[in-house]
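Just one protein chain is left out here, and the rest sit where they should.
Chain IDs A, B and C follow the sequence of writing; residue 1 opens each chain.
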Amino acid sequence: MTILRWGMVGGGEDAFIGDVHRMAARLDGGYQLVAGCFSSNLEKTKTSAIVLGVAEDRAYADFHTMAETESQRKDGIEVVSIVTPNFLHYDNVAAFLNAGIAVICEKPLTVSLAQAQALQTLAKERNTFLGVTYNYIENPMVKVARERVKNGELGELLMIDAYYLQDWLAVDIEHSGQKQAAWRTDPAKAGRAGCLGDIAIHAYNLLSYLVGYSATSVNARLTSFVEGRKVDDHADIQLSYSDRLLQGRVLASQVMTGHENDLGFRLTGRKATLEWRQEDPNVLWFRPLGAPAQRLTRNGPDYPESLNAWCRVPAGHPEGYLEAFANVYQNIRLALLEKDTLHYSNIDQAVKDMAFVEACLQSHDQGNWREVE
Amino acid sequence: MTILRWGMVGGGEDAFIGDVHRMAARLDGGYQLVAGCFSSNLEKTKTSAIVLGVAEDRAYADFHTMAETESQRKDGIEVVSIVTPNFLHYDNVAAFLNAGIAVICEKPLTVSLAQAQALQTLAKERNTFLGVTYNYIENPMVKVARERVKNGELGELLMIDAYYLQDWLAVDIEHSGQKQAAWRTDPAKAGRAGCLGDIAIHAYNLLSYLVGYSATSVNARLTSFVEGRKVDDHADIQLSYSDRLLQGRVLASQVMTGHENDLGFRLTGRKATLEWRQEDPNVLWFRPLGAPAQRLTRNGPDYPESLNAWCRVPAGHPEGYLEAFANVYQNIRLALLEKDTLHYSNIDQAVKDMAFVEACLQSHDQGNWREVE
Amino acid sequence: MTILRWGMVGGGEDAFIGDVHRMAARLDGGYQLVAGCFSSNLEKTKTSAIVLGVAEDRAYADFHTMAETESQRKDGIEVVSIVTPNFLHYDNVAAFLNAGIAVICEKPLTVSLAQAQALQTLAKERNTFLGVTYNYIENPMVKVARERVKNGELGELLMIDAYYLQDWLAVDIEHSGQKQAAWRTDPAKAGRAGCLGDIAIHAYNLLSYLVGYSATSVNARLTSFVEGRKVDDHADIQLSYSDRLLQGRVLASQVMTGHENDLGFRLTGRKATLEWRQEDPNVLWFRPLGAPAQRLTRNGPDYPESLNAWCRVPAGHPEGYLEAFANVYQNIRLALLEKDTLHYSNIDQAVKDMAFVEACLQSHDQGNWREVE
Partner (left out) sequence: MTILRWGMVGGGEDAFIGDVHRMAARLDGGYQLVAGCFSSNLEKTKTSAIVLGVAEDRAYADFHTMAETESQRKDGIEVVSIVTPNFLHYDNVAAFLNAGIAVICEKPLTVSLAQAQALQTLAKERNTFLGVTYNYIENPMVKVARERVKNGELGELLMIDAYYLQDWLAVDIEHSGQKQAAWRTDPAKAGRAGCLGDIAIHAYNLLSYLVGYSATSVNARLTSFVEGRKVDDHADIQLSYSDRLLQGRVLASQVMTGHENDLGFRLTGRKATLEWRQEDPNVLWFRPLGAPAQRLTRNGPDYPESLNAWCRVPAGHPEGYLEAFANVYQNIRLALLEKDTLHYSNIDQAVKDMAFVEACLQSHDQGNWREVE
């Protein structure tokens, strides 16, 4: 097995998602972390490097130096993961694309559609890989759902809903030292879209992945339920699809008390409905009209062989969040090494997702439906 | 126990809801059916009377005669149930109110707000009881939810959702002899509101019952997904409550494949969320912020003694649809006999519900938010 | 509809099951309560009679007089329900059989196998109906399960389990004035079998109903977990079926903390497994080998038309404990009026169930397997 030489920007101590990326990459087994700029503080970067087994000379003070230096080393990194706060993504990604190094970026890709489009253009010009880590679509039962939609088992689609409900921001923790909350609710760091850019984007991406196309217009109600909060913490969005009967909805909330990480969807067609919840990820409900509901399981009966590559253990041995995240890393590894182009986490959808975010902000401002660019 | 002398208009053979009313009244035990006009066809009425143990001379050819005759008998009916198609409700109810006989009417009360208001006025003028059978609010765990909202256990309410999802109209059965479907999708008989007037009204009534007030404006998307259908079979409605942060939603569908009678709600406040589903009616989920979710059960631990009167059997012995319906009959019996005025199924909320229906139709026509009268 | 003239022995104030029988009979609609001996205390009987609408002269001081008097009235009762503590069943039942009046008796039929056999003989001699109220087998989804077993959809049966778990006797409430607990834990009134005779018998009856035959030997561990209790409150019983591979188990407990009325079964054959829980009675799980599990629903897809008579409302409108109990009354009414002999609650199985109880007691005493008579 070829092991990719891998770097990381962000993901030092106190970080949540950087560690997730490292666990995912290890579980995949095809990456070796050899360079990093884990923090804007060099001391912290050096400490992290020691813990992570990165050589001292490859613990960088800034990402520009890292991109330049690594691109010139014979054993330089082949791919880098960007796990910094949103407002840094654009500069981070551009630096590595310019250096000809493949990039894996956390969602949202950028803080504006224009930035996203610029990176898309840059990646094409440089002919360099740029992928975005939409991890939830990598759950095997999500893929089963997509297959069933494609195969027509639902019939014409009528209604699609996705929700992402959390309660970690139900009270004002951003002003009491919770670092994750602090930057995610600060428009200067997270962008203008709060809950919208953090989790509604996952729900929307999931729907687009499942049906194979994007909404043409949106009607968004964005709310900050917690006093003094500078970004939305609740997003209720209606979706339209021109030239289709289909109606959609995305509901995302960070103040839905009693909900932990409750992402899920319901897809209804004339012939059947499919339902899935991320907190019970090994199960997909298939509810046909006029026949008993079926509880489909990962790797269980009727699981398609064509999806075996995204499973690691047999039916009844639950896989979860990290396994799906590891699938992102697997997909990208195969894309890089085998020029496999079938997989999903590509730049084009990420740009569409930013167009969705921007259309939602405009819809909210104008209090009406707004076309998605 | 005093037994009320009871009559019925509608509810002959082939009827669904008439039989439900009779089972509910029997389960309550306080009603004896002694008169009826079960069909517009006298022969059918007579046949039903025999089956139902109603004397031949009290099987009436028309409801006007029934109202007049019964009001003059010494042993005439004290209360009548109206279970005819919607468009007949107004005339049916008015006839009995004018005769001074208490009325129990199926929802929706009428086919227009104006009719509903007229009946409300008439009932007051005649000082005669008029109740509407919203059966779902009579589930004991719904009442537990209402208590918890009242007691402040949820904190300030932020979001409330109710849904009512069925699939029995997913295909065009109204043109193939299904009588229930035929009248319910015929605007001349059901009124202009299809799914909206049939089931969205239940979901809206449920929310109003739970929180104790009604929405001030609505934004409704009404759809007829089945070709050739003359009324909506899917209703997606946003609710606003002026002077409150609260946001609401009602989603009702008769084409949601794989869903039988999936009514439920989620109420979210700053301190906790409550969730209930009619298909699992003995359970209520209480999800406090920062503490484990609790599965509350009917008559189980923490069930309030004050709600014992709406339970018939101990915890773990499931009650269901008919028990809740029997509670409607119990409530009305107590209202009539003991002048108990605390219970719910009264005319005032039914008029508000018709105002909601009318506002939704107007919102849909105009494609925008609309105030509820 | 012909209405049966009906009497009751037991079921006065403070009683639980008497009221259940009355609600079940009312829901069925084919019974009118016209006579009763509701208590051993005549004053209490008279008070109950007033509440229940029974004429004063048919409120009897003792059951012997009631049996004799009613059998001689032209309008005397056609059927009587016995809802007294277990030790009275034998005398109660015998008196009415001797008077030629059909009898509905609560389970367990008697406090010994010999008594049960004597009543079986008496009923045959007198050619008089004697049925026992095993209400749980009257849940429609239990009947669906039985059909599937019969039709071979499970293949050869390998393992069958039934459980009945409660916690209402987890502490010593019999000595603090709880009347239900007091007589049910008093061997003089309940018989020597505590939990075994009260609820394990339901679980065993359920298994026998489902598969169509009874166990040939048992290995019982009976325990009194609560100090000072005079009967078992926990029964763990292995079942054997000679000439079959089949293994069975009954687990019943009244001290299983956190369980309300948790009766259920799992039937496993070579081709599929079926699972059902009484607390969620409208659902039956069908788990075929090599195909996705199906969630079958009452009156839903694949529900057999032949079982419609045991349903009252459509799919998604939950039925529960009282509806199943009303099916017992419906079955008996049809047996009496239409000589319908297909239904189940007959004396023969009740005697087999008493043989099971007796074998369990002997097995427990001897600490080993024991044949069932």
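In this section, a contact is a pair of C-beta atoms (placed from the backbone, for glycine too) under 8 Å apart; a residue touches a chain by one contact, two chains touch by 3 or more.
A quick note: this is a predicted structure, and the numbers were derived from the prediction, not measured.
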item: Residue among B:Tyr204, B:Phe286, B:Trp310 or B:Tyr329 that touches the chain left out of view; value: B:Phe286
item: Full-complex contact with the absent chain, from A:Gly53, A:Gly177 or A:Gly212; value: A:Gly53
item: Selected residue (touches chain absent from view) among C:Gln32, C:Asn98, C:Gln238 or C:Gln362; value: C:Gln238
item: Contacts of chain A with the absent chain, listed as residue ranges; value: 1, 3, 16, 20, 22-23, 26-27, 29, 51-53, 166, 259-262, 278-282, 297, 300, 312-323
item: On chain C, residues whose C-beta touches the chain left out of the figure; value: 158-159, 167, 170-171, 221, 223, 225, 234, 236, 238, 245, 247, 249, 253, 255-259, 268-273, 285-289, 293
item: Contact set of chain B toward the excluded chain (per top definition); value: 286, 288, 290-297, 300-302
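Keep this in mind: only the chains that are shown with their structure count from here on.
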item: Central chain of the complex, centres being mean CA coordinates; value: B
item: Whole-Å gap separating chain A and chain C, where each centre is the average of the chain's CA atoms; value: 56
item: Distance between chain centroids, defined by C-alpha means - chain B, chain C (Å); value: 35
item: Per-residue multi-chain contacts in chain A, two or more chains; value: 286, 288, 293
